[in-house]
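Only one protein chain is missing from this complex, and each of the others stays in its spot.
Letters A and B name the chains as they come in the text, with residue numbers starting at 1 for each one.
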Amino acid sequence: MNDSSEKQSGLSVLDRPNSYIGKTVPRPNLGRLMQGRGQYVSDMVLPRMAHVVFLRSPYAHARILKIDATEAKAMPGVIAVVTGAELAKVITPWVGVLSHLKGLKSAPQHAIATDRACWQGEAVAAIVATGRALAEDAAELVSVDYEELVPVTDMRTALDPETPVIHPELGDNLAFERNLDAGAVDQAFKDSDEVVEAKFVFGRHTGVTLEPRAVLADWNSGEERLTVYLGTQAPHMVQNIAAMHLGLDEAQVRVVCKDVGGSFGIKVHIYADEMATLALSKLLRRPVKFVADRVESFNTDIHARDHVCKARIGVSKNGTINAFEIDDVTGIGPYSMYPRTSAIEANQVINLVGGPYTTQNYRARTRVVFQNKNVTCQYRGVGHPIACSITEGLVDLAAQRIGMDPIEIRRRNLIRDDAYPCGSPSGLKFEALSHHASLDKLIAMMNYDALRAEQAELRKRGIYRGIGIASFIEVTNPSAAFYGVGGARISSQDGVAVRLDATGRVICQTSITEQGQGSESLTAQIVGSVLGVSMGRVRVILGDTDNTPYGGGTWASRGAGIGGEAALQAAKVLRKNILDVAAAILQAKPHDLDIIDNAVVDVQGGQQRIELHELARVVYFRPDTLPPGFQPELMATRHFVPREYPFAFTNGIQASWLEVDTQAGFIKLLKHWVVEDCGTIINPQLVDEQIRGGVVQGLGAALYEHCIYDERGQLTNANMADYLVPMSGEMPDIDVGHIVSPTLDGELGAKGAGEAGTAAAAAAVTNAVNDALSPFNVTVTEIPLTPRVILTALGRI
Amino acid sequence: MTNPTPISLTVNGESVSAQVLPRLNLADFLREHLGLTGTHVGCEHGVCGACTVRVNGDIVRACLLLAVQAEDASVETIEGLSDSGEISDLQAAFQNRNALQCGYCTPGMLMAAQDILTHEPQADREQIREHLSGNYCRCTGYHAIVDAVEATARARSGQAR
Partner (left out) sequence: MKASAFSYTRASSVTDALDLLALHGDQAKVLSGGQSLMPALNLRLSAPALLVDIGAISELRGISESNGVLKIGALTRHVDILRSPDIAKHAPLLTEAIAYVAHPAIRNKGTIGGSLAHADPASELPACTIGLDAIIVVRGRNGERRIQAADFFTGIYETVLSPEELLVAVEMPVAKSNSAHFFHEYARRKGDYAIVGLAASGILEGDVFADLRLGFFAVGDRPLLAAASKHLTGKPVTASMLADAQAALDAELDPQEDQQASAGMRRYLARQLMARCVATLLGRPELDARPRA
């Protein structure tokens, strides 16, 4: 801290008597959510509101020959039936590319398909009616003539010459390719005593937010303004995109984000059907609401993962890892998602493989291909679970090959805790990580040796349990390096405005958003701590482009680190301003004053001088009593973006303890541990719960979640009964521990924590399963780890 | 008939009469006719549990019950349980434990949690996990929810935590 008054008191915002930073305090917004008084977009109703239902292509790839809506338009309650061509008159298409992903290409995508549907579920017409059920009734009467085209469904053959090209104008089905060759890979493999290879398969899965995507668009023709109520993680991004494609000025678009029923990256995008809803509101000059039903959610919410990666590791008998090499392919659907693109996940896989380890020898290739399935894009943990599963899977295989304990091989190869700053062969820069401290803490938490003894004892009785370890790094606090440098108007900086109101309470507007992570809480905690104001007196406003500073929002584990730092800086300015006012009123020197518990006090002795509500009363109602020429400023705004490092990397390690029923192929999770290092912890409970929630999403990927397409591109399990997500009955208790290495790129020192749980959970489980099955000489490198996968591996079926 | 049908029932202790289409399910009736939007709709096919309400004292999926089937029934929603104070301790435990994040599952989860606390007041963690296993939460990973329900069970039965 460099504030002079605080230097005098010797206290930083972290250890002031009324500091909330580092303390578990309940989130301020829970009451309304628990009482059913939240307001989600799906709850909202506006006067003259109409409902839109989208008629969606039943084919993965088909030409639209003719749409006949005559009968549908005559149905009671139907307001309009709009085709893609008709809607294209009010909204322009887009292409999801970023210039820094060199060579990334995609085709123009329309809000509603105009002449061709490219995946099962792509909208081909919109039916707008006075009610959702009526619109669905009418949708059944819209007849569409399709010419079914050959679908491209298998990513492994998408680049074969005999495979049709989905967008002929692009030349081939290759959206993006990246190659990397660092160090001396061939020599390193040659020097290795053992080279272990494996093929890793990652199923396609999706976010399954409990509230489906929902948007309510209200074009007010009198104001010539569009208000968009949307459950989104990035309001300003949506404002920009909506304005650009609807031919509006950004000032004509307001995006409001109220309560959001789960996001996880699913709601950081703006979807074609949402864009269509905005266009329909403008076209029909009335509010139009779209709420995806669950089947639509599965067919159109972005999917993720779906990678097949051949990989190998070179290791010496002494445990030294000499090199990693991967050859990855992923299928992203027919378009690169706009505006964040669908190449980021593959790019991250290349960036992150081998990340925790010292070896600088690394070769990688990824190919990102088009296919006629739903679009994939950024979902919680982007690339991390894949990179981590590959890396940690290889490390365990190498350890097994040379007969070394999984802990020991990691000890010998994880980057030393005193080696920072340093970099990775893929060009990542690490400021300060704590792999070894994390490993030590994990071993203590899980009582590793005792667990190994228990495992050995049970194995004698035919009970097969396994321990799986997975170290990871996580990208957080992204600077402009993610999107801005590629030309996307997605802000990497965030802003916070703080003001003292006339009753001495604080109102704080922030550009980060809340979807349950605790953005509101952490902002109030920071502001309250810096100002010396009770948290209960700090009100946080977020999610409204008209009423918050401009900024990125809440995604990529950035809310606390970037939005939190902006809040800290804004509150510091306001604090100084308040003390200037107090000094003027009290005829004292600002640096002799402090604010504690909602009152200005003397630094020396702590005697209360003036309460904040009294100070505010003077400023707002009796400014005539202030010294001539003195202008109080009880509102302050600051913005922040990290500048020293493109990303603030965090690290951690996870462990899984589980039992495999080798007769039936079922896996029972018994316990899970996480040690992570997100730097300064603002609210320990919120961090722990982010970790736990993230872990369980990773466990879902490991055991259950899978978008299963058939060879014709039909998603065959697009409902909640057939797409399995983790439920309480099968999930383990999860212990979380922390190491704290603050980032110096900012005063707060906080890094992100939202995706760390997801990053390594599947890797830990897969390694544990392979540990459990090691007596059978079986290795599984495919998720989800279904009973069928296990029984097949064991040769039982 | 497919025409609106009159129904009379009690919702959160208040008498309600309405004309509803036979196809209207109870969740949509509560949300759209009565403005009780605390009952959430997550899947509409009875899997996610977000629409869990109490009908005649039993928890049910409101999306799997027609409004016309609720004739003469006593329906209780999260708004009713909150206003009566019946679950204020459980809600406090959820708050203290941060057993909710986005909050979308929470009304249904509280309904299911209150159900086990009523029927199996001595339930252990495994029984709690099993009882809640029809209610999907995507945010928390369930651990905190189980903690909060367990803490409430212990507090209600007068045991130290």
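Worth pointing out:
Everything below uses one rule, namely that a contact is a pair of C-beta atoms (placed from the backbone, for glycine too) under 8 Å apart; a residue touches a chain by one contact, two chains touch by 3 or more.
Because the structure is a prediction, the values reported are computed rather than measured.
Taking the complete complex into account, A:I708 is the one of A:V150, A:A251 or A:I708 that touches the chain left out.
Listed residues A:R156, A:R285, A:R416 or A:R796: the one in touch with the omitted chain is A:R796. The missing chain, though absent from the display, is touched by one residue of A:T83, A:Q493 or A:T662; that residue is A:T662.
Residues of chain A that touch the chain left out of the display are 132-133, 136-137, 140, 293, 295, 459, 462, 464, 662-664, 666, 704, 708, 716-717, 719, 721-722, 724, 727, 729-730, 775-776, 786-788, 791, 794, 796-797.
Contact residues of chain B toward the unshown chain are 1-2, 5, 21-23, 25, 28, 44-46, 49, 52, 58-61, 63-66, 68-69, 71, 112, 115-116, 130-131, 133-135.
Throughout what follows, only the chains that are shown with their structure count from here on.
Chain A and chain B have CA centres that are 29 Å apart. Chain B meets chain A in the complex at residues 21, 23, 31, 36-45, 47-48, 50, 77-79, 82, 91, 94-98, 100-107, 110, 125, 128-130, 132-146. Residues 26-27, 30-31, 33-40, 42-43, 133, 207-212, 259-264, 293-294, 515-518, 685-686, 689, 692-697, 719-721, 725-731, 733-734, 757 of chain A are the ones that touch chain B when the two sit in their complex.
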